[in-house]
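This is the structure I want to talk about, given as structure tokens.
Apart from one protein chain that is not included, each protein chain of the complex appears where it belongs.
After this line comes chain A, so read on.
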Amino acid sequence: MSVNQQAHTGPPYGQPQPGYQGYQQPAYGGQSLPGVPRSQYGAYNGPMPEYQQPVPPQGYFPSLGFPSKGSPVSLNSDSSSLAPNFIGSLRAPPTSGAPPPASGASHPSGHLAYSQFEHGDVQNGIPASAAPMQRPPASQPFLPGSGSTPVSQPSAFQQYGPPPASVQQLSNHMAGMTIGTATASAPPPAGLGYGPPTSVPPVSGSFSPPGSGLYTPYSATQGPPPTSVPQGLPVAQPPFPGQTVSTQRLPTQVPGFAPPPPSTGVGPSSYPPTTGAPRPPAMPGPPLPGQTLAGPPSSQPNHVTSPPPPAALAGLHPGPPMSGLHGPPPPTHPPQPGYQMQQNGSFGQVRGPQPNYGGAYPGTPNYGSPPGPPPPPKRLDPDSIPSPIQVIEDDRSNRGSEPFVTGARGQVPPLVTTNFLVKDQGNASPRYIRCTSYNIPCTSDMAKQSQVPLAAVIKPLATLPPEETLPYLVDHGESGPVRCNRCKAYMCPFMQFIEGGRRFQCCFCSCVTEVPPHYFQHLDHTGKRVDFYDRPELSLGSYEFLATVDYCKNNKFPSPPAFIFMIDVSYNAVKSGLVRLICEELKSLLDYLPREGNMEESAIRVGFVTYNKVLHFYNVKSSLAQPQMMVVSDVADMFVPLLDGFLVNVNESRTVITSLLDQIPEMFADTRETETVFAPVIQAGLEALKAAECAGKLFIFHTSLPIAEAPGKLKNRDDRKLINTDKEKTLFQPQTSFYNNLAKDCVAQGCCVDLFLFPNQYLDVATLGVVPYQTGGSIYKYAYFQLETDQDRFLNDLRRDVQKEVGFDAVMRVRTSTGIRATDFFGAFYMSNTTDVEMAGLDCDKTITVEFKHDDKLSEDSGALLQCALLYTSCAGQRRLRIHNLSLNCCTQLADLYRNCETDTLINYLAKYAYRGVLSSPVKTVRDALINQCAQILACYRKNCASPSSAGQLILPECMKLLPVYLNCVLKSDVLQPGPEVTTDDRAYIRQLVTSMDVAETNVFFYPRLLPLTKADVDSDSLPAAIRNSEERLSKGDIYLLENGLNIFVWVGVSVQQGLIQNLFGVSSFGQISNTLSALPVLENPFSKKVRSIVDMLQGQRSRYMKLIIVKQEDKLEMLFKHFLVEDKSLSGGASYVDFLCHMHKEIRQLLS
């Protein structure tokens, strides 16, 4: 598959070139340098240099190739044994030490290299990546070298640039290139090495410099990975190189390569040249520099000794021959094919790029050159490691076309990134429930051994696409839903009817219960009830029951809920125009209150409060000519001053409400009150709902830290000095327990709080957020709110928040088969006991993650069942029970567990777990625990499921091959590793936000979607193919869009064609693009329309309106943008993907040994 796709992408290559050029210079320069200086990873940098020495890559390269041979074989076996992927396991020929492999490798490498080269890029890339590992030894000298090189390089680069075609490929190339270059930073060698890549030797010479220039930065970034290495260096070094070489390069490359050719057939031929060309340059570049810097001597020898380079060169030159060459390699490595298969699973991505590369690249010459350079690469080739994009694309194409039918037990649903239809045939849709694993270990020992958390991510009120039907509402009459006598589970498809239908046996606890007479029905010959298909609760996974009065608070049917809008009217809010904005918006928004099904008007009543240091309630009774304001200054002892006339029906009181909303901005236009209260505001809302005896939601629009004398008064306790100390956790904890108690009261009344914050400075989100968080509400934050730029975002959020489907006064309980039980819960809710999740309000975006633990054994036969029952009050005041059922398999083999996992869900759980951890433990502890757990998961797999192989190989289960990259994203997130520009409030905000996210949201939040806009097909509805989040993948001639669910960045390269700029921004040059734009201008041209439609589509997919930020390459804002290129080393010290992978590998090995 992957190959095919890649082939497709091939064509686009042509374009990339420009991008390439642009990319190299700017991107690299920018990033790399900064990267170097800072760093927790500083240690890494050290190693880097060393690395370079080994760089002599050239020589090495071959060696790499060599190991690769070996590795492939082993890989094959591994892969064959298990579906799991094989990342590029790093083999350890290393033990022998770098040198040996190099020498030894040289020979084979020739071939291998060659073959690789055919794949060209791939190999290069891989070697490059590997190279870094080895290079670490080289040392600081490297940097200077790199500095010098840049100058010369540019020219070479440009030449180089042209060859690559498609953007994507380019980016890939870039990655490869960068790596290579980085390592190559040393000019001289680079030049040499590079030469080849550029296509023609001479060219390469010139070329190398540019590459190195670009690279240098990169190397810096790469630096980090070495850190991990460095420790081990003395001893480890050998292994490292070995590993890198064997596993990554060979396996990946080889497999990747091999497959493409065979599969595509045509592809191969084209490949060699193309691929070879692009990558080689990059790769070679790096090595060269490295060599120069590190230890020319050492490296050189390798180089020299290694025959491959020459061979490669030779081979390269002959473009056509390449193909020929290509051919050979496969034969040489018979095992490879098989290998590939496995790899495909794991490495598919890697291949993808490679083939593309090849295709795109015309340059046999390149190819030739690459060989030279490729050897030097020591780093892991980013293209060779599991690519989220690839996995997503694969899943999309594999599973997106057919509906997902939920009938069978333990089916793993398609990824959240895949569009698919769900047919409910007895299990809840994955839109409602997703599990970390659909195969649960039968025993707790097994579960403990694997360390795979068993968790379900439940979104009880999830919105369904229009094609899917909403859960049916079942009315069982006065006696209420039929339930098991013992465990009180609700009637569901898994209940067994026995004795001719007179009784049923509970599928959860096995207790036998009489069927109530009115519910009796005969069974057919299969033991199914005759009315099986007539009753949703017998045939569907999700449905609703109408609750009886027994399910209501105080045994009274609830009144329709109320919405209370509470607007801060202190100086800041008024001055910024916020108050006026809100009031204007509410006038029309009130027509769109949620309503039940086909009701004509919403049953929800509304009320209004404004406040600063005191609260103002409004009487908007319909009989009044004018609204009446009631001021409550007794904030110490809040109460509601009126009952009748405060909560009203919108239509009845429309004129009064309109009049009120017109007057509020006027009344406070001259206010000078800057202090605000907060807790009393919530209390007021709570009291109002109490008085009206209904549930409801408060929409609070708040601007500042509540310092006015009142309960819940806060002080500014922001202290950045606490970061990275044991006291850091206090920043996430509320200042006072007052709000916890308040939240408890709110939940008891069904008072949900949605908080819109407009801070200009610290306002202690951690404390203010307690009530919204525990009541199931949402927090929205608009820092430095400015009317012009933020109004759309805020209004869209507000509209959505007001309109979205929501339930009130909800209690959720998850019942499970005997053997496991729900033990832990994550999300925005309150729990007064250990089993019931209580939420004052629950909307369609709120998600609860539930963790299960064994308390007994499960049986493979009966599997494990989950039943999530949510009791809530609908927006029309109807009391209902929503039931979701899910059946899972149970397994006695660990392999089954690993085969049925879902990484996205796992990450959702892990992130929430970690984010809760920061409340009680130092952040570092939390991070280490995360890494450790994942290492254990993977080590367990390696130990128990993967076929025996060299310890140097990193073998990942197919389902979890993205675990490292995603985990790294979690570790690098603002909460766990804040950059200097991240405020305490931001962290607290994100922490709470993530806790309620569903899988799709966490997925894109941690691994943002990066779309090359310039690649978009203006004539189709489709999105351009996403690319990986790395700066290497960006081309300065292109425009990209990056979204993570909170922000949308539009990144504009410096050399984007003027035409595109004109079309998109309506200005004539790059320099004129304003980066204060909050929306793209509406221009009548296909490109603009397409881009805007993409943006709109993305906005539509997210529960929050994302902030649009225009980022110009090399602009200040780019720092912010780069923060989201999560595969790169982050400014705040987060490891790059490659480095982290190495680190994980090391951890795993430690566990295994």
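One rule holds for everything that comes next: a contact is a pair of C-beta atoms (placed from the backbone, for glycine too) under 8 Å apart; a residue touches a chain by one contact, two chains touch by 3 or more; residues count from 1.
Convention: contacts and distances are computed from a predicted model.
**Q** Looking at what's absent rather than what's present, what does UniProt name the missing chain, "Protein transport protein SEC23", "Integrator complex subunit 4", "Presenilin" or "Large ribosomal subunit protein bL21m"?
**A** Going by its UniProt entry, the chain not pictured is "Protein transport protein SEC23".
**Q** Based on the whole complex, identify which of A:Phe404, A:Tyr519 or A:Phe617 touches the chain you can't see.
**A** Residue touching the chain left out of view: A:Phe617.
**Q** Pick out which of A:Gly410, A:Pro453, A:Gly541 or A:Pro627 touches the chain that's been left out of the picture.
**A** A:Pro627
**Q** Thinking of the whole complex, not just what is shown, which of A:Ser559, A:Gln663 or A:Ser1093 touches the missing chain?
**A** Answering carefully, the residue with contact to the hidden chain is A:Gln663.
**Q** Considering the complete complex, identify which of A:Ala408, A:Leu470, A:Leu643 or A:Ala1079 is in touch with the unshown chain.
**A** From the options A:Ala408, A:Leu470, A:Leu643 or A:Ala1079, the contact with the absent chain belongs to A:Leu643.
**Q** For chain A, which residues reach the chain that was dropped from this view?
**A** 614, 616-618, 621, 624-634, 637, 639, 641-645, 660, 663, 666-667, 672
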